[in-house]
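Here the complex is missing a single protein chain, while all its other protein chains stay put.
What follows is chain A.
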Amino acid sequence: MSTELADHLRALSDDALGALLRLRPDLITPVPTDLAVLAVRAQTRVSVARTLDTLDRFTLEVLDAARFTRSPSDGTTSAAAIVAMACAPTGGPEPVRVTEAIEKLRARLLLYPASPADPDTLRLVPTVDEVCSPYLAGLGRPAAELDTAAELAGAVVALVTDPARLRRTLLAAPPAARAVLDRLAEGPPVGTTTNRTEPVAWLLEHHLLVETTEGSVELPRELGLLLRRDAGPLGPLHPLPPAVSAAPRAVTTVDRAGAGQAMTVLRHVEDLLEALSEEPAAVLRAGGIGVLPLRRLAKAAGIAEPLAGLLLETAAAAGLIGELELGSELAFLPAAGYDQWRVAPLPQRWTLLAGAWLAMPRQPGLAGQRDLKDRPLTVLSPQLERAGTPAVRRSVLTALGELLPGTGPDADELLEWLRWQAPRRLRGREDLHREALAEAADLGITALGALTGYGRALVEQAVAAARDEDPLGRRPEGELAPEETPVAVALAKLLPPPVDHVLVQADLTVVVPGPPEPALATELDLLAEHESGGGASVYRVTAASLRRALDAGYAGPDLHALFARRSRTAVPQALTYLIDDVSRTHGGLRTGTATSYLRSDDEGLISAALADRRLSGLQLRRLAPTVLVTPFSSARLLTSLRDAGYAPVPEDATGAAVLTPPKVRRAAARPALEPSPDALDAPGLTAPRLLGIVEEIRRGDARARAARRAPAEVRAAAGQPMSSLTAVQAHTHALAVLQQAVRDKAKVWVGYVDAHGANASRLVRPVSIGAGYLRAEDDRTQTLHTFALHRITAAAAAD
């Protein structure tokens, strides 16, 4: 068969072969050496399964028809036969749709002509049967295959081969039993019966169902076909994707709602990262942010935790969050790119985030759940990595993009649509798709359920990037400046332009009626507290915030000028007064560092000291008419002053003069000896104490002797064999000794290599040997030891 396929491939034109490789790109990784290899590879299960995954529901149904119409003798079928079967019932699909589907299958090399001479006789790649469900088109196996159990004795086959009797039996079925049959006929044709109900019992008794294994039943194919006589042997087919009921909304409504969401998201991300910057979150040992820091961040941004998780993940994927060693622990905090991002225009900022979301192979929705080992999954941890997510996101958005602009289907409808598009791919991944859809709405890529105009541009860009036609890998949008990408341009039209003025009000709020220009934002961040964000930003000027601005180098007049320049309305008197009031008191107290001071009630004397050139080395500075300070210690100050002929007196912390007489140097104090009783006279040595000492000594002696007495062969076993035994023999011998000792409950000397590789020996009483370990009691320490058998080098019975 594989030669047939290879022959078919040989007969193909270059273009046709190229088209095949485009449809099944996995065939050329790595590039096959010849067509025979290609043919073999095209029939591998992995490759066939991968190809089937891309097919829509109708094509798969036609594939079932192809499987069904194979002749039992040589396994071939024909396009005509497939069309005939698929279009059998009235109201079935149009033949041309079926032919199209057959062409799709042929183009993917799932069907191929049996010989070049006869292009109409088609053969199916046999692997398809292995990859697809055993229940062809949702039908059970033929009765002949099912009827193998001895107790049935061919009763089922007998029933289905007698159409009249089959019909009669079927008509006699009670309604409940008939309902079971109808359900199984729709497929899948197997059911489980944990507690056998009456209808199922009736069906089994009459051989309309066959029990395949304990507790599961199957509907024979022949009966299934009979039940499907209205819908056709394949059951109802689905030539068209399910219709989407939602009526399209005005595109501008969708775009505006999305743009509003996009602005909100940018605000939230900024809030989150600002909070993170203020208090970095520690990286957990297993990676990720802990639950409490996440809660804190979410609270700071005023959003729910799941959304905070999504935005943090996205920001991290966009390179806005990094890790840094702070003190002894690793912590998450905004990365260097954040500052640049923060001042970029809104559309660019959003494009970066949305692009990162599309590309990130992570599933933020998992955060908060637990993994198989019941460990919590945390945001930004490696456990959230899921390679398939970018493809899911692309497919969801592409599907939305294929609908009429402005159409916002609900999630269920869209999933049905996707299920038609690629049923095998969606299987078991509905949740992933739902999550992707919800995330897209959260980020403002979609709004009111529909894809926004700029979202469409984003998807197109991502799909184009995935396709990448240029041989050098250059993409058209890669050449564009960030503000000129289609996404940024489309979004910029929707978002408010940045404003450079503010409204200042008497309640000391400053309102920026739109997104502030970066320069304005920086100024306001310094001299006011941010209160509320969104379409506009509200800041509040407080005494503290003005003080902060003054600390940063603004002077009172600068502040007045700044407000006058930026404010579109008159600056309220209350603010002017506040600025004056705060700048009046600012700097009223001064601090500094000095190591010691010099003071005097005599101003003249202080002036003289300051002017004295001999003291210039002290760097004296006048703080007040009667106070000088110096960066040097008071001892040095004192000495220098005395050398220069002044008569200074040091003060203590309370201002009292510290007058000390001159000191003479002495060594440290030592105790004198005193007469004491002779230690050798052993006073207080009573009889009981003596006896105790004696016993102690004896016990110690016994221990020492015991230690010494480890037989030579045990002590030296590992290194230099004492006897003529080899190491292996010694080990076997040791095991024998130990086993005997277990039986005798006798003490033995065990020589072994300890965890550090050193030889050791120990006198123990073996308890058991098993599972590679020796368990033995040590009588002296009253503990149970476990020795790995392979570490034991020797054993000898103790005397």
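The rule we apply is simple: a contact is a pair of C-beta atoms (placed from the backbone, for glycine too) under 8 Å apart; a residue touches a chain by one contact, two chains touch by 3 or more; residues count from 1.
Going forward, contacts and distances are computed from a predicted model.
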{"item": "Identity of the absent chain, which is to be given by its UniProt protein name, from \"Peptide/nickel transport system substrate-binding protein\", \"Pyruvate dehydrogenase E1 component subunit alpha\", \"DNA 3'-5' helicase\" or \"Carbohydrate ABC transporter membrane protein 1 (CUT1 family)\"", "value": "\"DNA 3'-5' helicase\""}
{"item": "Touching residue (missing chain; options A:A143, A:L223, A:A298 or A:L494)", "value": "A:L494"}
{"item": "Selected from A:G444, A:P486 or A:G751 as touching the chain missing from the view", "value": "A:G444"}
{"item": "Which of A:G75, A:P236 or A:G302 contacts the chain that the document leaves out", "value": "A:G302"}
{"item": "Residue, one of A:A144, A:A359, A:V489 or A:V511, that touches the chain absent here", "value": "A:V511"}
{"item": "Absent-chain interface as seen on chain A, which is shown", "value": "253, 255-261, 263-264, 267-268, 302, 441-442, 444, 447-448, 494-496, 503, 505-509, 511, 513-514, 532-536, 538, 543, 569, 572-574, 577, 585"}
